[in-house]
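Heads up, this is only part of the complex; the chains shown haven't been moved.
First chain written, first letter: the chains are A and B, and each begins at residue 1.
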Amino acid sequence: MNRYPYDEKALEKEYPLAARCARPEGSIIAVGDVRIGPGTLTLIAGPCAVESREQLFTTAAAVKAAGAAILRGGTYKPRTSPYAFAGLGEEGLRLLAEAGREFHIPVVSEITSAELLPLFDGIDMLQVGARNMQNYALLQALGRQKKPVLLKRGLAATYEEWMASAEYILREGNPNVVLCERGIRSYQSGTRGTLDLAAVPVMQSLTHLPVLVDPSHAAGVSEWVSALGRAAVAAGADGLMVEVHPEPGRALSDGQQALLPEEFAQLAEDARRIAGR
Amino acid sequence: MNRYPYDEKALEKEYPLAARCARPEGSIIAVGDVRIGPGTLTLIAGPCAVESREQLFTTAAAVKAAGAAILRGGTYKPRTSPYAFAGLGEEGLRLLAEAGREFHIPVVSEITSAELLPLFDGIDMLQVGARNMQNYALLQALGRQKKPVLLKRGLAATYEEWMASAEYILREGNPNVVLCERGIRSYQSGTRGTLDLAAVPVMQSLTHLPVLVDPSHAAGVSEWVSALGRAAVAAGADGLMVEVHPEPGRALSDGQQALLPEEFAQLAEDARRIAGR
């Protein structure tokens, strides 16, 4: 009877760099002074999109005070419609880097094309969004530089496909990959995504890479974000990535899923208690 | 901006008995001396199937010692194949009732047809399995008696369909319904089901009925059961239903997803800590 359903030899052969056996003790990934991996609980928080200096700095101050270790902010936003607000672009990256310096906190932003790499110079961690999880040209380009990469799971990606995408980055020479579950697409339409928390222990057993969880995109409305965030930590996630906005009703994108700073502070406290950290 | 996505008036109209507004404080359902609902954390545990007096009594003693409040055991097992072991039937029900008396613990077993009701006389709680969630003849029959019903979510059921199935029972006069999330079917095949933990806060907001979670069927292998069980409690579940077997390798059904008694004891301890109970 098989209580562990995977064949470790096969994993080692198919994913020589990403498979657990390549680093049984687990990887610790550095983002500035922050360490993500075994024994840590890393909270990443910030607005869906960088909208203005004031909005970003207000949020940065609040999430840092509440215990966030890394500041997030979208600048080149992939939007389903070509007519939707797609972020401030270069100006957003400047503001984000400035906020990082001002609040002594590393910053992460999504990159959607290898050509944009030079503009991300002041950014500490590069996020690959769900839509680009199998954009191999982008993955390879990120593998040829050294900044840590936050690799979100695609909406219809299997564990193996996700791991293979990480392998694309590792193979080019960049060992600094962090995975992030953010909800898959199922028939269930009561929430924006279906958060697959089995991904946390499964991916932690398949790979040595840290696994974070983004409860905001999974929930789609702020009402359920905190419960999913707590659940993710209880499942063993190495951290959370949460969208926070000081005035969600005025957000230019995804406001309905943003937590208020005080809601995030409560979630951070609960998360630490559950994780015992 | 809508931070709560449901229209409460519409819910009240469509589900006059199950909707939250019918009992805003939440329902407390009695199963023998046990209470399920707000302020409680109920652990249901036991073997997938009752196989023998020895197997059942050994498991019952162990799970009770570890903190289980209700003993589970399948007796009329719906099996995908007509040639698979389908439970001990009437003999299983007798053993289960006897174990309940011996260990002073209420017992729950799945019922698959209204005709079997007389045989379930000594059983404290009647479970409707995922396959029968929309077997309305069965739901109505269970609504016309008073034993509490554990209504599992169907593999492809929406929140609304699940609530409507509860309404079928309530409408016939039985207010004692407890919901149980057990994993839905998605493209993700790395685990047996995809545990949809958003169901916990969502169903608790839509209805006044308690919501339990079965991490065993969702995981499908014991390796991931405990992580999912902890996550369910952190998401706010009113309790867990877990399969436990003293010798999983010898189980006649679903042995690969059964926890050992000592693994269950650890999960129970973690669950209480996370719930703060």
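Methods note: a contact is a pair of C-beta atoms (placed from the backbone, for glycine too) under 8 Å apart; a residue touches a chain by one contact, two chains touch by 3 or more.
Note that the structure is predicted; figures quoted are calculated from it, not measured.
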item: With 2 chains placed, the number the full structure-file assembly comprises; value: 4
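Definition applied: only the chains that are shown with their structure count from here on.
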item: Centroid spacing, where centroids are CA-atom means, of chain A and chain B in whole angstrom; value: 33
item: Chain B - residues contacting chain A, complex; value: 1-5, 156, 158-160, 184, 186-191, 194-198, 200-202, 205, 218-224, 227-228, 230-236, 248-249, 255-256, 274
